[in-house]
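Only one protein chain is missing; all other protein chains are in place.
Right after this comes subunit A.
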């Protein structure tokens, strides 16, 4: 009987040691994952901010002006205002 208790005792100790080692290893792994996720989140945020900046630049008037100048689209718009057209007036009855 006492042999059985002894065996159980040492089995429990062994199980606790194994569990301890497993938990220790697992906690290190989880910590690494947290660190890695934190870094990824930070990098994603930085990338998003950078991309938002790029998108806004390419849709800006500043870029349009520069692109127009590079492509030599320099002619200004000259709308024709029609005087005494006789047709198609607004609210004409």
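FYI, a contact is a pair of C-beta atoms (placed from the backbone, for glycine too) under 8 Å apart; a residue touches a chain by one contact, two chains touch by 3 or more; residues count from 1.
Methods note: contacts and distances are computed from a predicted model.
Chemist: Would you mind picking the UniProt name of the chain not drawn here, from "Carbohydrate ABC transporter permease", "Extracellular solute-binding protein", "Peptidoglycan glycosyltransferase" or "PilN domain-containing protein"?
Modeler: The chain we cannot see is, by its UniProt record, "Peptidoglycan glycosyltransferase".
Chemist: Among A:12, A:27 or A:69, exactly one should touch the missing chain; which is it?
Modeler: A:27
Chemist: Specify the residue from the set A:14, A:35 or A:67 that touches the hidden chain.
Modeler: Of all options in A:14, A:35 or A:67, contact with the hidden chain holds for A:35.
Chemist: Against the chain that's been left off, what residues of subunit A make contact? List them.
Modeler: 23, 26-28, 30-32, 34-35, 42, 46, 49-50, 52-53, 56-57, 59-62, 77, 79, 81-85, 88-91
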